[in-house]
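Every protein chain of the complex appears in place save one, which is left out.
Right, chain A next:
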Amino acid sequence: MSLFSKQNKKVFTEPLNINNPIMVQVLGICSSLAVTSQLKPAIVMGLAVTIITAFSNVIISLIRNTIPNRIRIIVQLVVVAALVTIVSQILKAVAYDVSVQLSVYVGLIITNCILMGRLEAFAMTNKPWPSFLDGIGNGLGYAMILVIVGAFREFFGRGSLLGFQIIPKSVCDAGWNNGMMTMPAMALILLGCVIWIHRAYFVKDDK
């Protein structure tokens, strides 16, 4: 099987659209509500989850045949937690600024349902390379939704994007800023709208 066979491509592209982890699998909702009040943390979280999902997928896939069935969830959890801890320790030593920014995400990453979901549903039964692609695909599918919701909330909640003021300050103070947008409740409503639009236009064979 070649590295980019049709099947492998499908593994990579499906989570971006018709099998999106947030919109279709409805995984990782908690963290997507928490970190999307601004665009920047949404991007950072999306990338971090992508990397960790990909590599934990590979590790689990490599040892999948040796894992005792009864304790497989525990083994997955140990692998994910060890991986995240080691990465954060290395960052703390070589790129301190990045590690400080990411420190708030460590807990969110370890407990992210997408990781456990992909390990259990894909890596446990597939070879390392497709598992890697599946991790990247699902991570990016997750990051995509986070960025959409994050950009929407920051733009309408604060009139800025990535911290840069786009709507002039005077207009913001005159009522552009929507306090509701910065609340986590609005993230859930927006997420609902995104899922609704996605279902209406992209998911055809659902009936």
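Simple rule for what comes next: contacts are C-beta pairs under 8 Å (C-beta built on N, C-alpha and C of every residue); 3 or more make two chains touch, one makes a residue touch a chain; residues count from 1.
Criterion: contacts and distances are computed from a predicted model.
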{"item": "Omitted chain (choose from \"Spore germination protein\", \"Na(+)-translocating NADH-quinone reductase subunit C\", \"RsbT antagonist protein RsbS\" or \"Thiamine pyrophosphate enzyme TPP-binding domain-containing protein\") - UniProt protein name", "value": "\"Na(+)-translocating NADH-quinone reductase subunit C\""}
{"item": "Chain not shown: contacting residue from A:I29, A:V75, A:I110 or A:V203", "value": "A:V75"}
{"item": "Residue among A:I67, A:I110 or A:L161 touching the omitted chain", "value": "A:I67"}
{"item": "Per the touch definition above, residue among A:V35, A:I109, A:L140 or A:L190 touching the missing chain", "value": "A:V35"}
{"item": "Of A:L62, A:I90 or A:A174, the one touching the omitted chain in the full complex", "value": "A:I90"}
{"item": "Absent-chain interface as seen on chain A, which is shown", "value": "34-38, 41, 44-45, 65-71, 74-75, 78, 82, 85-86, 89-90, 92-94, 96, 100, 103-105, 107, 179, 182-184"}
